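A single protein chain has been omitted; all remaining protein chains appear in their positions.
We call the chains A, B and C, going by the order they appear; numbering starts again at 1 in every chain.
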Amino acid sequence: MAISAHESVDVGRPGGTPPPGAAVSQRSAWLGQHMGTAALAAVVGYTIGHYVGSSFANGYEHVAASGQNDVANVLALTLAVVGWLLGSGALNYPMAKLVGREPAPEIEEKGVGRYFRYSLDHKVVAMQYVIAVLLFLFTGGLLAMAVRTELLSPTTHYFGPGTYIAIVSEHGTVMMMMATSVITGPIAGWLLPLMIGSRRMAFPRVEAFSLWTFIAGYMVILTALPFGGFPTGWTGYAPLQTQAAGGMDSYLVGFVVVGSGMIAAGFNIAVTIINYRAPGMTWSRLPIFVWSLLAVASLLALATPTLATGCLFGILDRTAQTSFFVDQHGGSSFLWENLFWFFGHPEVYIMALPGFGIVGEILPVFTRKPLFGYRVGAAGMLGVALLSFFVWQHHLFQSGINPDMRPLFMLTTELISIPTGFIYLTAMGTLWKSKIRFEVPMLFALALYFNFLLGGISGVYLSDVPVNVTVHGSFFVMAHFHYTIMGGLIFAFFGGLYFWLPKMTGKVMNKKLSLIHFWMMFIFFNATFFPLFIVGLLGQPRRVFEYAQRLQGLNDFSTISAYLLASSFIVFTINFAWSIFIDPKPAASNPWDSLGLEWQVPTPVPFDNFERIPLILADPYHYGEPVPTPVADLGVPAVALAGSGAGGGSGPSGLSGAVVVDGEGRASDV
Amino acid sequence: MSRQHASTANGASEPRHARRVVAMWLVASAIVDPLFYFVAGPHMPPGDMTSSAAGAQFDFNVLTMAALPVIVGVWIYGAYTLLTWRAGRGGPDPVMTPTSRSNIRIQTAWIGTTTVVVLSAFVFGTVELVVPAGAGGGEGPQPIWTPTSKTVLPVQVIGQQWKFTYRYPTYGGFESDKLVIPNDTTIAFHVTSLDVIHDFWAYQLGVKADANPGTDNVAFTTTRAVGKVTVRCDELCGIWHGAMYNYGEVVPKAQFQQWATSTEASLASATKLLPPFAWSYTPSANGAGGSFYPDNVDAFSKTEVYGAGAVSAKTAASKSS
Amino acid sequence: MTRSARLGIFSSLFAVAIGLVVFVSMAFLRSEPPTVDFATGHAAGQPVDMTLQTVGAVGYGAHPTWVSYLTKAPDGHWSHTTLWDLPADTRINVTLDEYDSGSPLRNPQLGRVYGTAGNVESINGKDVSLVNATVGNGVAHTFSIPTLGVNVPLYGVNGEAKSFCSQPAPCPLTAEHNVITFSFVTPKQTGQYPWQCFVPCGAGFLYGNGGPMQTIGYMDGFLKVVS
Partner (left out) sequence: MSDASTSTPRLLDRAEEAAYELRAQEGSIWTGSRLLIGIVAFVFASLAFAYFYLRSSNNSDLWRPHGVTAPTMIGAPIFAIVVASALLNMFGTLRMRKGQSVDWEVSGWIAVGGLLLATAMQIWELTRLPFFPGSSGYSSTFIGWAALNATLLLTSAYWLETLLARAIRMRRAVSEDGGPARSAAPPARLFRASLEGCSQYVLFAAFVNLLFWVLFYVLV
């Protein structure tokens, strides 16, 4: 057995704890670095960068003629981000390393102040992520309201056309940046170690780095509007990109910044899953959410570098005047399209898969049944992740690139619906002959299946090249990906929040407000986006400020629904502020009677997560057994007995000796 | 196995859930599919004005015929399970059975069915792409799926920020703001751009092709009926992307002939100023009013140039001001 | 901290957020150049006279180096804008003083004059229906309303001329310029009709189509046709 195997390896200092080595002295809680110093350093960095950029590039002929100094913009933004990291303390350890220092031990921080610091506690980072992600989401949502407002009328305009395009682009980019981290940041950051029985993420500094670059990216992309916006949409197609106003620099730098955060997050998640699973957490016992994270992490780590490189080329085109994307100087307008979509398509699965993972966790709890087809579900996620690297040209079916490859890309794209179908198989199998409790997280999970069905099937139309001729680049596409990303990922995100917030914060959300939020969001989401399928089929291209008069009725219906959809988020915000901050009510330790490992630890979760490294005994889906198999031996009495209808049953630790475990090796043998 | 626990709630024997669901699904599918095909199908976009539009409409309808049973199936299944086994009904707790974790037969059947559906969709899509010569989509400079018709009318579509113009190489290469094409004719649209990427979307024609600078993107279609055509730009190209549309017409052959020859004559003096017709052009990457790239950067290739390179006077002007 | 204190903090944060949103959307995103009103007080059936000028560089404001159109308001003062309220179904007589130097056209098709009365423009008193941009001073800008099928190429001035306008806009009549007149008829259907220049005159931008070419108030605008 594996346990004996690892007993035999040389144990550094029997009975001792690992010495921290030459530790960097701990900074004072009051005088240390925090968000304020980070912002200050960012401003200083921005000023320096802008000054340097202006001083040597203002004389360039094209800068003098256009009055637009992209060199200064890029330098200012880059140095602002560097300053932000420096001021936050992100670079303390990397710099201390240069003189050979060991990392400081991760000590527990107390108080509200820790949420404003470069914290190494994955639970603090995750809560920072929750706020950051919501900020991102609501900013993008407000921009969406602006977009819908403009589309109230086909010919009279609320915004100028340039402003409108800038708003559309800003909305798309903000939302895409947000969506890459909406689950991997807050929810996975909080829960991944708990779900695999670990006390920490593998690289806490990398975890924190991903958060702070994420926030930096948010601020960088917001500077696009004062810089004049950018007219390319989130896809940033060159050569329009090369021609665009100064806001384009924010887009390019912002994607490099957010991209490095994405790479860091994916890297950390993958390494943690591979190495930090508790003894007994075999691959076949991994919660389905962790499987989805593994798939997502590999996509984040491997697809994002292409985006960052493409953005670097874009920056060089705009500042050093290279010609990567300019045909007349030996470049190619197709090059960006290829680089971007090679990242861009895995990106959309980065946004879909964690949602699948979350609903896969929620469903068994509220049906009191094991997850049906667990292996198929996990295989489906890996299959989607793998296939997503081979489909990017389906975005370019009408572009004139490689027409001979179209059947191939049609095939790979349609093949993705097979592993995606597994997700439905697991859900439908789990629902069969179950006992369904319509709690708020369950409603969100079911809504995902409803929305994603329409989103996924409309994707088949898009993958079919002949039909794609009509629907490509129209509102049909727009409705399609809002159904998959918002209808899938964002619903899963809120489902996950309602599900895990009692554990994360120790407080309960108000149920009535939560239900109002859900029903408003579900109804008006569909009312907003379903008409847009029709609008697209009737010939309205994306990102236009003028459209056919006959489509005004549908557009107005969509706009009004969008306003109501937005108001559902106001309900959420009030609920969140009220229940978590203003008038908190303590939550039970395991309010949903889940068998998941993360629910077996006390609330609030201790700094080290687990008093003892747990011994995993089973997967967390043993519902419907007279005496449910406990998920793990925690070494201490479990805080709650799992399984609502399961009657007695002794505490998990009492059972451990009696359970026969199959012979699979301990997980962390690498 | 599961049935032995199921009858505890009300004493009655467990209904045959699976049969009920399947029966409901079959009935619903048998209703919605023909209903869609015969009632809505003929009106589905983009109509049937051309071969590619009709093809897109047919393909859309076929895909919908396949999709509707899937959607209806999931809905019926979902509604049935949610209503039948909701906790509020006070039914028995589910009990772990050998099949509640996995069921090889169901899983195999599911995978098999989805694979067959997906592969059929692929085969269908490929046939519908290849046989009608690219189905109206842009096929790049060297189309591999070409129409069988011997007489093809080439029309060059030139996108620029922010309008489309149309050149007719077989009529002296005149350039028009309006797209006019003859009925019952196979048209080859040669789509190109003078600056950034645009996309030529002739909605009623079922034609869509990106306009890339320096690239000739060819799309074929065969007109079948006369009528108005809306052309929109379908790739974000800057501030006036939303206003980059115009209208065209499919007219009877004789009328087209008359229009083309008279326009050729009336535009003759303007046509002389145009660069000689070419399948793609290499516009200067620099604008009229001063350069993006310095002027001494390498000369361009020998393909036809829209816009001359002489910008020095203009540069001087903008400098002096 | 008491519950009401926390409530107070969150309410004020919420209020600040809403205030910020309103400010950004109203004061920043909706800011645009002023609209010159040619419609109010217009007698039905009478033509509207409109005077414009194009300059090689505005000389002031956020983008002093950009080319621009300017509009003379009915009260006689020059306004840096391209937005006009115009009465529907009315003949507009445009007098345009062109102060910028010209160049060849990217698409020489735009040398044709069309959509104006008689499909001609008058350049310094001479009726012209086609401008060859490769000879003489070339074309500086065009005045084009794509949705109404109007296109007027604006013949350029000699950029080397001694009296070439090099002062902040508006340029004086003493500077080298071409006087271009034409007229067109506004449509019956009210609404906002985009108009633009088709000469890639955004200096220092790729393809010359950035900057002023993509900014309302410089080389783009709207005819706001009102009843």
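Note that in this section contacts are C-beta pairs under 8 Å (C-beta built on N, C-alpha and C of every residue); 3 or more make two chains touch, one makes a residue touch a chain.
Here the structure is a predicted model, which is why all the values come from computation and not from measurement.
**Q** Could you list, sorted by label, every displayed chain in contact with the chain left out?
**A** For the complete complex, the undisplayed chain touches A, B.
**Q** Looking at the whole complex, which of A:His329, A:Lys503 or A:His517 touches the chain that is not displayed?
**A** Looking across A:His329, A:Lys503 or A:His517, the contact with the absent chain belongs to A:His329.
**Q** Residues of chain B in contact with the chain that isn't shown?
**A** These residues touch the chain not displayed: 214, 282, 293-294, 296-298, 300-303.
**Q** Spell out, residue by residue, where the missing chain touches chain A.
**A** Interface residues of chain A facing the absent chain: 1-4, 6-7, 9-19, 21-22, 97-102, 198-199, 202-203, 263, 267, 270-272, 274-276, 279-280, 301-303, 305-306, 308-310, 312-313, 316-317, 320-324, 326-332, 334-335, 338-339, 342, 612-615, 617, 633, 635, 656-657, 661, 668, 670.
The working rule: only the chains that are shown with their structure count from here on.
**Q** Check B-C against A-B and say which one is joined by more contacting C-beta pairs.
**A** A-B
**Q** Could you work out how far the Cα centre of chain A sits from that of chain C, in whole Å?
**A** Inter-chain centre distance comes to 44 Å.
**Q** Nearest whole angstrom, what separates the Cα centre of chain A from the Cα centre of chain B?
**A** That pair's centroid distance is 30 Å.
**Q** Can you pull out the residues of chain B that are in contact with at least two other chains?
**A** In chain B, residues 195-196, 238-240, 243, 245, 283-285, 289-292, 315, 318 touch at least two other chains, as defined above.
**Q** Two-or-more-chain contact residues of chain A, please, as numbers and ranges.
**A** 61-62, 64-65, 161-162, 231, 239, 243-244, 326
**Q** Could you list, by residue number, the parts of chain A that touch chain C in their complex?
**A** Within the complex, chain A touches chain C at residues 61-68, 142, 146, 155-163, 167, 225-226, 231, 239, 242-245, 326, 573, 577, 581-583.
**Q** Across the complex, what residues on chain B touch chain C?
**A** Against chain C, chain B makes touches at 158, 160-163, 165, 175, 177, 194-196, 238-240, 243-246, 267, 269-270, 273-275, 283-292, 306-308, 310-311, 313-318, 320-321.
**Q** So in the complex, the part of chain B that touches chain A is made up of which residues?
**A** Going through chain B, the ones touching chain A are 2, 6, 17, 44-46, 52, 55-56, 59-60, 63, 67, 70-71, 74, 77-78, 81-82, 85-88, 91-97, 100-103, 106-107, 110-111, 114-115, 118, 121-122, 124-126, 128-130, 132, 134-141, 143-145, 191, 195-197, 199, 201, 203, 206-210, 212-215, 217, 230, 232-243, 245, 282-285, 289-294, 297-298, 300, 315, 318-319.
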